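Have a look at this one before I ask anything.
Only one protein chain is missing; all other protein chains are in place.
For reference, chains read A and B in written order, and residue numbers begin at 1 within each chain.
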Amino acid sequence: MSAEFLQFLFSGVTLGATYALVGLGFSIIYNASHVINFAQGEFVMMGGMGTVFFLGLGLPMPVAILAAIALTTLFGFGLERFAIAPARGASVVTLIIITIGASIVMRGLVQVVWGKEFHAIPSFSGDEPIMIGGATILPQSLWVLGVTVLLVLALRYFFEKTIMGKAIIATSLNRDAALLMGINVRLVLFISFGLSAALGAAAGILVAPITLTNFEAGIMLGLKGFCAAILGGLGNGMGAVAGGMIVGIAEAMGAGYWISEYKDAVAFILILLVLFFKPSGLFGKTGTERV
Amino acid sequence: MTSRQNGFKNTLCALGMVAGAFAVGTTQAEAADPIKIGTFLSVTGPASFLGDPELKTLELYIEQINEGGGVLGRQIELIQYDVGVDSKKAITAVKRLVSQDEVDVIVGGSTSGATMAVVPIVQKAKVPFISLAGAVAIVEPVKPWVFKTPHTDKMACGKIFEDLQARGLTTIAMISGTGGFGKSMNGQCTKLAPAYNINIAAAESYGPKDTDMTAQLTKIKGVDGVQAVVNAGFGQGPAIVTKNYRQLGMTMPLYQSHGVASRKFIELAGDAAEGVRLPAAALLVADMLEDSDPQKAVVQAYTKDYSEAYGGSVSTFGGHAYDGLQIAISAIARAGSTDKQAVRDEIEKTSGYVGTGGVVNMSATDHLGLDLSAFKMLEIKNGDWTIVK
Partner (left out) sequence: MNKLKSARTGGILVLMAIIAVLPLFLDNAFQFEIAILIFFNAIVCIGLNLLVGYGGQISLGHGAFVGLGAYGSAILTMQQEWDPLLSMVVAAAFTGGLCFIIARPILKLKGHYLAMATLGMGIIISIVINTEDQLTGGPDGMYVDGLSFMTDQIQWYWLIGGLLVFSVWASLNLIHSPIGRALRAVHGSEVAAEVVGVDTTQYKVLIFVVSGVFASVVGSLGVYYSNFVTPDIAGFFHSIELVVMVVFGGMASTFGAVIGAAILTILPQVLTFLHDFEHLVFGLILMLTMIFLPKGLVPTIADFFKKGDK
């Protein structure tokens, strides 16, 4: 393996892990509510910007991070309670536009309250690159990868072993049946939005030391996360993680070996190709339409 | 079916809304005959680095001037539109400034792209326009109604190449932003390189919103014989380039342009900024200037005003806006009216104006009026600017 290839691979998996977390956020909300949340990228941005803000207040790093995640989670709850719940039964396009409206509001709010400038969060454990096989990787990239793995494992446990997790799965499979079984569907929805917001925030905080952050930082991340979720098959959590990794690595290789200007296009070209041949994503189930 | 029958009522509602909206639009333009200065800046988006301090500076000094009684006994009104980095929005904004707001002079345009897009409109409308953007194409060839205050990209290339020669370096790589300024500076450097016996061995570029440039830099790293890297661009991109550069363990000298001349750059790039060189105006090193330097008093005063009003540190971009505003105001004062032709003529006659960018001497053939002497080569050491002697 050449050093160059390894370098692109390191870039790719770091990006990929971030996309995976954002994609997971899409999947969780989609599973519970069949809504595609176009404000997912704004949760990511809010995590990063929130941390910058709390650090600015003089809070120590771990506290600032938790505070930012808590704040973003509140926004997730709020989005469900005040925007999605009242619009129950609206068409897919209407719901998409509501979440787009929410994303504009969140960007607008952050811009007004915390400003428009770019900010950097200090890396968690320094900026001294680590040499591996002639290529370099930042300690922060290891943080991104490590925390992503932990979060994915924790989520698996949550969905497979806890009552709440199982209730979310049940609701996603059949909402009416879940309701009949005595599952509090409203609570399930509420929790899913909060959980997904927290995940997004975590992703935003992890990458902010590498990519910098400002109020518009979530737009592209949100779109790429959507790509990851669709590529893996909507609603398939592990699919979203795989999708994120594929998109991240393809993008880095595209930038390295093809034309760097087209790296953002790689994710979308990939998704179109996959959808043309497998209309429900790589790992998605083919749905049947009810007449 | 019935929804068709209501087409009439619906359209009536729409008419009401349209008329209502226009009414809101027109009532804004009434006031007691102030002098109107229009501006369109990149207050949001990837170039907010530029637009934000520019707007703050304009607001700060216009308030100051108004408190001091205004100009020609008239108050000054600032009319501003945020155009992000979209030239099309800049066009809409400038059309609005000249035809609806009927401004007397325009001081604005954070990016070269936005400035070049509106040049045909201000030329046609015959409104004096002082741009705050970098590209040399704005003033070369000279356009009667268009002026600018920042040093050009061509001058930045010249200054960097002089420094390379002094260090005995001849082979470089360029990495440039794809937006107006990066593209233009890349072109200027390429044109100028042979005159300084400099060979550009590799050229890469990145988009205005990119967050990872390791791929481009890895490619540059793989090119043999590169002795230095020049990054043409503004905004957060160069900060990421600088971080990635250190991450990849690249140790040859890295040059930035005056497009990043603010403390924000050092803050964003962190330790990676150590040793980076860039040409910039004296404003950044106000306290390090010789006492005999005519600019010292001006830049110290501006630094004091700006930091007192907004906290934080100054950038040269705010300085460009300061210069633009002062040049416009004194031209109006000398002209004794806001007659656009007279104001334009007076702007062109600006001479000996000591600003944050240098001493400005404009003429019919030079709508910038700055020379290389006003440009300092700076190096970042211990998180601060130092002057390279």
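Assorted remarks:
Note that a residue touches a chain if its C-beta (ideal position, glycine included) is under 8 Å from a C-beta of that chain, and two chains touch if they have at least 3 such contacts.
Just so it is clear, the model here is predicted, and its values are computed rather than measured.
One of A:Leu109, A:Met238 or A:Leu282 touches the chain omitted from the figure, and that residue is A:Leu109. Of the listed positions A:Ala20, A:Leu55, A:Ile98 or A:Ala120, the one in contact with the omitted chain in the full complex is A:Ile98. Among B:Gln64, B:Gln100 or B:Asn199, only B:Gln100 touches the chain left out of the display. Within chain A, the residues in touch with the undisplayed chain are 30, 36, 83, 86-87, 89-94, 96-98, 100-109, 111-112, 219, 223, 226-227, 230, 234, 259, 261-262, 264-265, 267-269, 271-272, 275-276, 279-281, 287, 289, 291. Listed for chain B, the residues touching the missing chain in the whole complex are 1-15, 17-19, 21-22, 24-26, 28, 80-82, 85-89, 91-92, 95-96, 99-100, 112-113, 116-117, 120, 178-180, 183, 207-208.
Please note the rule applied: only the chains that are shown with their structure count from here on.
Residues of chain B that touch chain A in their complex: 43-45, 48-49, 52, 178, 204-207, 209-212, 214-216, 218-219, 222, 235-236, 239-240, 243, 246-249, 264, 267-272. For chain A in complex with chain B, the residues that touch the partner chain are 4, 7-8, 11, 15, 111, 116-120, 122, 127, 129, 131, 136, 138, 210-212, 214, 216-217, 220, 252, 255-256, 260-261, 263-264.
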